[in-house]
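This part shows subunit A:
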Amino acid sequence: MLNDLLTVLPLTIVALLGCFVLLLDVLSGQTDRRYLGRITAAGFALALGSVYLLWGKTSLQLESPIFGGIMVLGRFELLACAVLLLIGLFVTLMSIDWAPEQGVSIGELYALVCFAVLGMMLLVTATHMISLFLGLEVMSVAIYVLAAFKRNSPYAAEAGMKYFVLGAFGTGLLLYGMAYAYGATGKLAFADVAQALAGKEPTGYVKLAVLMLVAAFGFKLALVPFHMWTPDVYEGAPAPVTALMAAGVKTAAVIAAGRVFVTALPPSALGSLEPTVFKILGVLAVITMTAGNLMALPQRNLKRMLAYSAVAHAGYLLIGLMAAHHVAGQPQVGDVMGALLVYLFVYALANLAAFAVVSLLGGQSQEDVSLDHLSGLSGRHPLGAAVLALAMLSLAGVPPTAGFFGKLTLFKEALRADEGKFPWLVVLAVLNSVVSVFYYLRVLVHTYFRDALRPVLLVRGTALTLALGLLAFLTLQVGLFPSRWFEATAQAARPATTQVSTSAAP
Partner candidate 1 sequence: MGAHYVPYVPIAILLLLACGMMAAILVINSLIGPKPRSVLHNAPFECGVEPIGSARSRYSVNFYLVGIFFIVFDIEAVFLYPWAVLYRSFLADPSFAFAAVAEMFVFVGILVVGLVYVWKRGALDWT
Partner candidate 2 sequence: MGSTLHLVGFALLKITLILLVFVMGVATVLTWLERKYSAFMQDRIGPNRANIGKLRLGGLLHMIADPIKMIFKEDFTPSEASPWLYRLAPFLAVVPPMVIFAVIPFGPGDAFVISNAGIGMLFILALSSLGVYGAVIGAWASNNKYSLLGGLRTSAQMISYEVTIGLNLVGVFMIYESISLQGIIVEQGDVLFGFLPAWGIVLQPVAFILFLFASVAESKRAPFDAPEGDSEIVAGYHLEYSSMKFALFALGEFIEVVGIACIGACVFLGGWQIPWVQHTGGILLTAAEVGIFIAKVFFLIWLQMAIRWTAPRFRYDQVMRLGWKYMLPISLANILLTGVVLYLVKGA
């Protein structure tokens, strides 16, 4: 029991931080809430420190399931939690100076970011349907509110409403999927579900469960055709919140989906259903990345463009998920999950950087950030322009940024997973990446080679500058010295996933 409680220390810290900030906000009565942001940032840093401490602790049995097998917090999960905590930290840093400019200087912002990150951490550590659902709800409910955070803006209200309605629909599908899986097996823990299904012909319940779970994660990951909410929500939600959605929700949802399709529904459990599932996922991946990239091409609003780019990246990530699913139960799955985590990390860094620049441009409650607003940014805010350029190059996958190595590893692992099935997917993904370079580079053209068209009010503040600087540093660091990061994640992922696979074996 004590071991379990110590192991979840990062989650505990974030939960207490959220409660503390919430109460401090209502009890202190101060009108300037910047100090709350600073406390939150410090709290996230503290949680990161606790992750570092746990990483070195061999006395704790890290890889074993805790709290009666509802969650696991091994090295891989610790890394995923660290990524999520970093996302929380950056979102907080970019909110500190941005929020007062928007007239939404409300303390709940920070508390809700804490709760959202808590939900994400629960999501990546869940090994049980109930803890998965709990994490998803804690995360989603906080983000529904955050999306509509600028209460006076009709765009934000639209974003919040759309995200809520479609998110609730997705959650409903997930619950039905879980219920059917439970009906088919009588089990809720992932490993038990896989064990109960192994070697049997899938019944109608299993088919329904798989279909519903695919659709539910499709909503959360914004796969085409479940992506309709993405552009409007990304555009309407405040920039730091969009950063949290783009980086955090995607990371948590991909890891959770990976765990469901690797440990609860591996190919061995699906039996004769497996080829159909593979086909469905493959088609989803192809149309997601193609449609996302094609729709991103004409966008002139930076946030909408990033939304469609998020859809396209969901397609690439789905290839990684398929690879992980394909090799479930083999030691190789650790490498694939590690590659996914690296990809998510670099994708999160690039998105955080891009949305930090959007926050930078959002002085005095400015709503829309079109390409024209970016013109001449290099002269007015060289650091912002440089960070935006790095982020775009990283998203496009141009070396030597982090994005290149993220894509490289992911596609390499996908090819390694099965020589026969994945090449055409990877070829399509690479072609898509080439298409995407066009719209990412157009942002650069506007930033560096156009004169300022209209006056843009910039948000100035040390926290935002710090965030921009750190993001630029990390993007370059991962891009220039990639091997260290990749080896760490692969090593971390290996024991966790092999252990799960042994426990799932009949």
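Candidate entries met the following condition: all candidates are chains of the complex that A comes from, given by their letters.
Basically, a contact is a pair of C-beta atoms (placed from the backbone, for glycine too) under 8 Å apart; a residue touches a chain by one contact, two chains touch by 3 or more; residues count from 1.
Just so it is clear, the structure is predicted and the values come from calculations on it, not from any experiment.
Of the candidates listed (1 or 2), only one touches subunit A in this complex, namely 1. For subunit A in complex with candidate 1, the touching residues are 1, 19, 22-23, 26-27.
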